[in-house]
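Remarks on the structure that follows.
Apart from one protein chain that is not included, each protein chain of the complex appears where it belongs.
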């Protein structure tokens, strides 16, 4: 997306003026956002706040994919839905809200779940992917497709009183490339899923609204900076800042404590490694392909349900 | 507010189920939220996300005060408003959105600005105050009234690429009390305002949506934990956890960098002191009174516009 | 001399996050005095710390939520002074005084 392909019209100038005057943003950053396409996978506790700030900031094309319908038990945290939209597909409910906030972006609804069969076709239409899903099988699928299609990925997760956030695959490098400074993928950082018995969803284990909300807003913040500053593009000149925290990205963890106020351990920044030589998806001898994924190889469901002892966290 | 004054009905049970199952929350925490009254001062970039999570969580009475009307240049960050509500009072626009999200709380609109004349009457109706305003004169006024009326205060601020958050006056202690372990007020931490020439508003200097959004959501998170766990009440027994980060609270600062991903310096937790003996508002010899404030003593506008050299940050 | 070596300990802090604190008395930070050498006389490494935590610190009977086949279970990150343990040698990393070791469960909800 070339940031200088057109001018801003008066409506856009007024609507985006308060972010365009922020140092480092400017008209150039705004045009980059307008010319960008973001896919938000999941329209729940993460996707709602994330999509509101993505839409508000003026990202030009916003795809949202989710097969679920709005339920009353979503509404304490999924702030883009509404009681009178219970029963609607979440993507339709959320886009209805986003259209009211900002009608300028093009919204593309995908009212079904991401699958190994449809993932590549959908993700290929976008510049950046936000993982706002709620299960490991989809998380590994998203990352694998992002590696193969070379899309940056902003990933977050949350449950109960904990949240996590990381920027992956940014800037994307060709699969198998081991040039120093390649950014890791989801599998480089999280090699294996936990045994299924140790996993619970927000539906089963619950989540505090502001915890998942913080992570969703933070995801939007990372996506906006990547697109507005073109951090997903290879550095244009040797004078580009060398340290963007991307090659060895930071895993942000947020710990919310119902018994005490915000403190020194509420946020922790953890330094992760770079791309792994032996990574199943992006590493040297990876055999992962788009065709393979479409035809069931790897089997994500089985990968995330390897039998283990019977535990329950 | 006594958390056990009534039962939850079926609607409430279903709506709040996913936060009630979070360890430490439970039915007791939920009932405390339902029986609580929160005043949100400011319906802008902080107040929009803050109020959504406060409303979603089921706080029973939610007052919102703001004299402004919705403008198009608000909408990139003030995600509780909408293009078709431009020109409405912000409190009416925001409550319209919140009613759609959760109609169970009682919403009380105050479509005018907080002043030294009306502040005590309004704040006295609430259990906790959230400072989501945009100017220092109102910030000092709010804190002074909260000291005199003994209300906990969750304060946040944001501009351009920076945000701040702190919980003050919690649990509240009588004015002048110097019992060890009294929590500080806003003046204890921020003794004097900056010279007016060094201050700019979000309108003048701009702000990134996700930055102010993070702070607003974090404010809701702090308010919910205070009310659900009764952190604003004196400890009930010696077995209560001794360290709640309240007597010497943490100032959280968020630094958003358009040029690099989230990293070790994105969030910093700064340790502030406790109540100050010589604090103008809460200290030993304070002469601050509700009557004085109402009749113009101190003069907040003058306090925040002391003449200094002509600077411009 | 061998007596003093056997009682020598390394003072470290061990943190649990992402739900793992539930297995350790609901406490997120623990001060641990780790024996400087294991029973075979080898300097304490992360593998030894993990078995030490299971034996001495864990309050929950469900050890399989923390270790599987005597390794840390999949889905738990180990951070040595806030850096992924893969940057530091994983289980073989030799514990140093005042190290902070964080165990964090990876999350998948949204």
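Per-chain residue numbering starts at 1, and chain names A, B and C are given in the order in which the chains are listed.
Just so it is clear, a contact is a pair of C-beta atoms (placed from the backbone, for glycine too) under 8 Å apart; a residue touches a chain by one contact, two chains touch by 3 or more.
Computed from a predicted structure; not experimentally measured.
Of the candidate positions B:111, B:195, B:235 or B:292, contact with the hidden chain is made by B:195.
Within the whole complex, the absent chain has one touching residue among B:83, B:164 or B:305, and that is B:164.
Remark: the omitted chain is touched by one listed residue; of B:88, B:108, B:233 or B:272 this is B:272.
Note on the undisplayed chain: of the listed residues B:39, B:62, B:122 or B:212, the one touching it is B:212.
Interface with the hidden chain, as seen from chain B, comprises residues 42, 44-47, 131-136, 139, 156-160, 162-164, 189-195, 198-202, 205, 207, 212, 251, 253, 255, 265, 268-273, 276, 308-309, 311-313.
Note that only the chains that are shown with their structure count from here on.
Measuring from the averaged C-alpha position of chain A to that of chain B gives a distance of 29 Å. Distance from the chain A centre to the chain C centre is 31 Å, each centre being the mean of its Cα atoms. Among the residues of chain B, those in touch with two or more other chains are 23, 264.
Each of residues 22, 82 in chain C touches at least two other chains.
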